[in-house]
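Take a look at this one; I'll ask things after.
Removed from the display is one protein chain of the complex; every other protein chain stays in position.
Entry: subunit A
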Amino acid sequence: MDAGRILVVDDEVPIRRLLRTTLGAHRFEVLEAGNAAHALQAVRERGPDLVLLDLGLPDRDGLDLLRDIRALSPVPVIVLSSRDGEAGKVQALDEGADDYVTKPFGAEELMARIRAALRHRLQQQGARPVYRNGRLAVDLVRRQVLLDDAELHLSPKEYEILQQLVLHAGKVLTHRHLLRAVWGSELEADVQYLRVYIRQLRAKLEADPERPALIVTEPGVGYRLKELQQTSW
């Protein structure tokens, strides 16, 4: 069990069983908690590398639990949520969750999210300057963007948005996060700005801007830089 230690917090036994099997096969050590109290105890005593957290728990509100986990530890948290809970997702991300997966989910999607969250953690410890993802390469030190090895000219705002997406590659970034990081603003109305710049970025980066493969929209939540097959730092 050397891939890491994952805490699964869900009151549904079948889901826990499924995750135990799947993650176990990927050589993760799986800790299980059926309620908030056990979850907090596990975070405190076992120090998991990642938490999969279902927001609907029998004893407490999932968002409350998330706040408590954050107070204890910076461990990456991926929220498992229902599809109709956009507001809950955004709130969870704002409260410090790293990503979310919508139920029902496919195993591959879940594994991709877990990998992204774990890698982001490693990368924070010592980020490498050049990010490669498919045709795209971004040199964060020289602030240079290459597409198919040809230099691409981006406006300063476009670059800053791309930089945020690259720094959190594979993870969802909320509108609010992007607005705060790039404009220093949190006004809801400015989401329109963001949409304009995202459109321009897609026009420059995507093979087919109408069907973006790289910068994908998470409806009601934000944007995500999708990791294509040959990703490296």
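Simple rule for what comes next: contacts are C-beta pairs under 8 Å (C-beta built on N, C-alpha and C of every residue); 3 or more make two chains touch, one makes a residue touch a chain; residues count from 1.
One rule holds for everything that comes next: contacts and distances are computed from a predicted model.
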item	value
UniProt protein name of the chain not shown, from "Glycine/betaine ABC transporter permease", "histidine kinase", "Dynein regulation protein LC7" or "Nitrate reductase gamma subunit"	"histidine kinase"
Given A:H38, A:R70 or A:K103, the one touching the chain that is not displayed	A:K103
Touching residues (missing chain, whole complex) on subunit A	11-12, 14-15, 17-19, 21-22, 24-26, 55-61, 82-84, 103-108, 110-111
